[in-house]
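Could you have a look at this structure, given as structure tokens, before my questions?
A single protein chain has been removed from this complex, and every other one stays in its place.
Every chain is named by a letter (A, B and C) in the order it is written, and numbering of its residues begins at 1.
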Amino acid sequence: MKENLNNINEKRNFGQALKNFIDVAGWPRIIIGIFLILLFAMTPIAKLRLSTSLSDTLVRVGMNAIMVLALVPMVQSGCGLNFGLPLGFIAGILGAILSIEFNLTGLKGLFSAIGISIPFAVIFGYAYGQLLNRVKGDEMMIATYVGFSSVSLFCIFWLLLPFKSPVMVWGYAGKGLRTTISTQKFWQNSLSDILSLRIGETFYFPTGMFLFFALLCFLIWAFFHTKVGTAMTAVGSNPDYARASGVSVDKMRTLSVVISTVLGAIGIIIYQQSYGFIQIYNGPLYMGFPAVAAILLGGASVHKANIGNVIIGTFLFQGILTMAPSVINSLLQTDMSEIFRIIISMGMILYALTRKTKGNR
Amino acid sequence: MGQKPILEMKEISKEFYGNRVLNSVSFTLNEGQILGLVGENGAGKSTLMNILFGMPVITQTGGYSGDVIIDGQKVSFNSPFDAIAAGIGMVHQEFSLLPGFTATENILLNKEPLKYNFLVELFGSRMQTLDYEKMRHEAIKAINKLGVNIDPDMLVAEMPVGHKQFTEIARELERANARIIVLDEPTAVLTESEAEILLKALKKLAKEGVSIIFISHRLQEVLDIADKIVVLRDGKLVSEIETNKTNMKQVVEWMVGHSVDSKAKDSIKKNISDEIILSVKNLWVDMPGELVRDVSFDVRKGEILGFGGLAGQGKLGIPNGIMGLFPAGGEVFFEGKRLDISDTHKSIKKGLAFVSEDRRGVGLLLEEPIDWNISFTAMQVQEKFLKKLFKGLIKWRNDKEIEDIAKFYIKKFEIKCTSTKQIAQQLSGGNQQKICLAKAFVLDPKILFVSEPTRGIDVGAKKLVLEALKEYNKEHGTTIVIISSELEELRSICDRIAIVDEGKISGILPPTAELEEFGMLMVGSSKQN
Amino acid sequence: MNSNIKGIIVKISAIILYILLIVFLYNVGKGHTVYIFNQKFITSNGTEIEALYTCKIINPVSKSAFVDFANLVSSKILVKKLYQDQVFTFHKGVPGQIVIPWHKKKVVFEFYDGKNLVKRMEKEVVLDPKITQYIWQLAALYVENNEWSGEYIIQETTDSEIIKDTEVTTE
Partner (left out) sequence: MRKIDNKNELLKNIFKNIMIFISKYPVPIMFIIFLIFTVPMSHFTVKYLINELLTRLARNSFLVLSLLLPIMAGMGINFAMVLGAMAGQISLILITDWSIVGIPGFFLAILVSLPIAILLGFLCGYILNRAKGREMVTSMILGFFMNGFYQFIVLYMMGPVIPIKNKLLLLSRGFGIRNAINLQAIRQCIDDFIPITILKTQYDPGIKIPIATFILIALFCFFIIWFKKTKIGQDMRAVGQDRLIAESSGIASDRTRLLSIVISTVLAAIGQIIFLQNVGTLSTYNSHDQTGQFAAASLLVGGATVSSANIGNVFLGVTLFHLMFIVSPMAGKNILGNAQVGEYFRVFVSYGIIAIALVLYSWKRHKEKERERMALRQNTTTPKTKTE
């Protein structure tokens, strides 16, 4: 009698442990997590080397992580998911292009690109923040279209601004920028190669990029431990409480938007550094959505997000995006990667938007 | 008025999470009779009406005991639609009208007469088209029944406030071809003249056999219009009496009443200095439901000043206005210097603190741990609990100090919680209130505003909160301004009590003053008949 | 009671009408996309044939009282005859496609050398419903072989490479 008593409650508390693990992790993460592990397991069957796919995933995680991190400040301060991230991307592209125009290469080129883009990002972020403060409640929709219209506005600027550097300008016209500019000769992989380790000729680990990402994570973590950071979290959690404690809600929201835009700018530069190309014109138009999907996949909600969500989310999301197409392509000889990318990223956002939050009972 | 009881409520009792809101309330309502239902806020008036109207909030929280009898049969409504079907109409205080619709469309909302067309067979009954003439005809019929002239084709958005009220009543009449109409604070937003017209219209309705339950804080109106008055206090029926057998003074006494166990403040003379710490001149505050029109008062250093008065008369607006949480105007001098009341940050820095009446909405960060809730304001305004790194360039949150201050107050106020990291949402009302108090004490303010400190918390917590306030005033000499609708509480703790009526201070009394004197001030001496 | 029976009847009849309408439209509208080659062409037995002429295919409207009446009415109201001959012009070297409704059809082929008519002929063309596309290799017609040989005219597309379609109009 005794043993089956305790193996009943063993089973029960195992069930219990499983149950609250599921509650904590939440269904989407578990489904995609298992799916990802399955894909990794299938690499040999699909005649792919585990090491290359793993290193591909890691490189892509490093590339996209900062863009996902950029979402945290605005979610914490109650501005919701930052669909206007492309605004930050434009500032980043501006910095990158100017650094190439001045012909700066290597790490110097990379950090000057970041340096140049930060003032732009602050200006854009400030104006964007003021706008969002006037439209509380409808932020997400307006952010999306502010992002779209600014990207398409800058398409015109890319055509007209007087750039000279031969690498970037159209061959025949001699004016206006090409749609993709290669950063090969300038600062491609300049960051990722620092102390990067290469095991065998297939596995490559971009330590530099991860270190930089870790630095930014630390800065954000630290920021949320300062007085201002705490105030921002309070504004997100209950604006009336913050106002009653003498905190200026609008100032905090604007600050969070500026930080988010700056991180967006840095994020796109790091992405280009590893990707090897700067995509301008309509390149950044839809790049905001994968970042939003990643942070949601990491467990963030529309009004609460932390750095853990960023790391888990980016790894799961990028893992799926690299592994699924290559495994399935080799199994079924069809290229479904585009469809996968759309369905998973948009599916995640849709899942988050249709959750019962206190906003829309 | 016929003598046949159309509605009877027998021994109605109701409990919300443990505290009893109604206990065995019974009254009858005859056909064509106007019943005035009066009582303090929280006396159970709206709960009683929610039971009559079958609102979901009642069934969701465990239903009620006792019987609701209509035309002699026991009924039980589990949705407002049953109540409407039984002929009961309810007009809430805030208008439930569609601004973009005309009066006709509002009156006949979801009851529009329809014309058949073939598509109905294919796509269902809602494809029928509206019969506009019939609609207009029926709307005019309902309006005439009220005896008021509303243009049936005018958009509600363009209507004066009075007309909106009549439109809503006409809708309730039409919707339920009502035999009973419940009006909850109908005259709160009306001007003098509009109220007159409304009362005349209600009398006309009553003559035509419609019984009316009229809930209002304006006792004078209730006395003018009602045939019978029911007075509720703390969920108990105090009296059910014909209007002509009573008068204003008696009704107020019933409403305010004096529970046996309260004792007037022991009158040991506290040496309160004459120095004025706060003086307010012609303050107005635009707080929804608690409009402050023109209030002036002075607070002496070290004193405990109380603000009483009926709900909706503006007493809660005063602290919210001074702390800049709502648009306000007028002059406020703190320690002699002019205070910019729109800047909450400066006011807190100067030494004002405020425990809000809206605990869950303004007072707490529900999703954050207890220690954050307690230390946040002090951290933001007085830069407490912060480690200065690189010579103050970075202000780092000192989690250790935050933990300690939280532990201190958890012990001091006996807050029942699992740890300092438990999130505020999971605590009981009483413990949450203690946290709000701790948050203010941490600021060690010069003057502390406390709004409805004991509303909706258990008796034990009530005692402890009041003790803490008294003790804090004695130990630190902090001036405290308490705003509460519990007159007993104010009398047991305050040195002086000001009564607010219709957005103005109608008088200031010592705690030992007679209840009737308080009652008179509450109802506004101007209304004495 | 009878109202919802009536309702059901109406709903069922609506669905039946819907299906009938689809079947009707399917049959009335059914046509054949015919791809026309009017350039150099290699026949199955390897001989090469050069396209010499611009070819006009006239798909005359079948004469019937209904057609005349419809045209009479429409020319009064709409200034345009409802049923008109379909005329398709295929210049030398330019392929193209036409769509011919699929019942029995009299088709007129006119071949022009520049402005003047070289050859005019009427053919009773039965479009075999089983064969979805028809490739009319008109290039096969040239002066020496003034008699159409059967298999040139109607041949199931097997080997010849289907030309990429023409330009894509942008919005």
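As a working rule, a residue touches a chain if its C-beta (ideal position, glycine included) is under 8 Å from a C-beta of that chain, and two chains touch if they have at least 3 such contacts.
Values in this document were obtained by computation on a predicted structure and should not be read as measured data.
Trainee: Quick check: which displayed chains does the absent chain contact?
Mentor: Even though it is not drawn, that chain still touches A, B, C.
Trainee: Quick one: say which of A:Val135, A:Leu195, A:Ala214 or A:Leu331 touches the chain that got left out.
Mentor: Missing-chain contact among the listed residues: A:Val135.
Trainee: Considering the complete complex, identify which of B:Gln60, B:Asn110 or B:Thr512 is in touch with the unshown chain.
Mentor: Touches the omitted chain: B:Asn110.
Trainee: Considering the whole complex, which of B:Arg126, B:Arg338 or B:Lys411 touches the chain not shown?
Mentor: Checking the options B:Arg126, B:Arg338 or B:Lys411, the one contacting the hidden chain is B:Arg126.
Trainee: Touching residues of chain C against the unshown chain: what are they?
Mentor: 18, 21-22, 25-26, 28-33, 35, 78-80, 97, 99, 101, 132-133, 162, 165-166, 168-169, 171
Trainee: Go through chain A and note every residue touching the omitted chain.
Mentor: Counting over the whole complex, chain A touches the hidden chain at residues 83, 131, 134-138, 140-142, 144-146, 148-149, 152-153, 155-156, 159-160, 176, 281, 289, 334, 336, 338-339, 342-343, 346-347, 349-350, 353-354, 356, 359-360.
Trainee: Hey, which chain B residues sit against the chain that's not shown?
Mentor: Residues touching the hidden chain, for chain B, are 80-81, 96-101, 105, 109-110, 112, 114, 125-130, 175, 189, 191, 284, 286, 288, 291, 293-294, 327, 329, 503, 526.
Operating definition for what follows: only the chains that are shown with their structure count from here on.
Trainee: Nearest whole angstrom, what separates the Cα centre of chain A from the Cα centre of chain C?
Mentor: Once rounded, the distance between the two centres reads 55 Å.
Trainee: Let me have the rounded angstrom distance from the C-alpha centre of chain B over to the C-alpha centre of chain C, please.
Mentor: Using C-alpha averages as centres, the distance is 80 Å.
Trainee: Centroid from C-alpha atoms only, then distance chain A to chain B, rounded to Å. What do you get?
Mentor: Inter-chain centre distance comes to 47 Å.
Trainee: Multi-chain contacts only, two chains or more: what residues does chain B have there?
Mentor: Chain B, residues with two or more chain partners: not present.
Trainee: Using the touch rule from the top, collect the residues of chain B that touch chain A in their complex.
Mentor: 323, 325, 344-349, 354, 356, 358, 361-368, 372, 376-377, 379-381, 383, 386, 394-397
Trainee: Using the touch rule from the top, collect the residues of chain A that touch chain B in their complex.
Mentor: Touch list, chain A to chain B: 222, 225-231, 233-234, 237-238, 240-241, 243-248, 304.
Trainee: Help me check something: in the complex, which residues belonging to chain B touch chain C?
Mentor: It comes out as residues 121-122.
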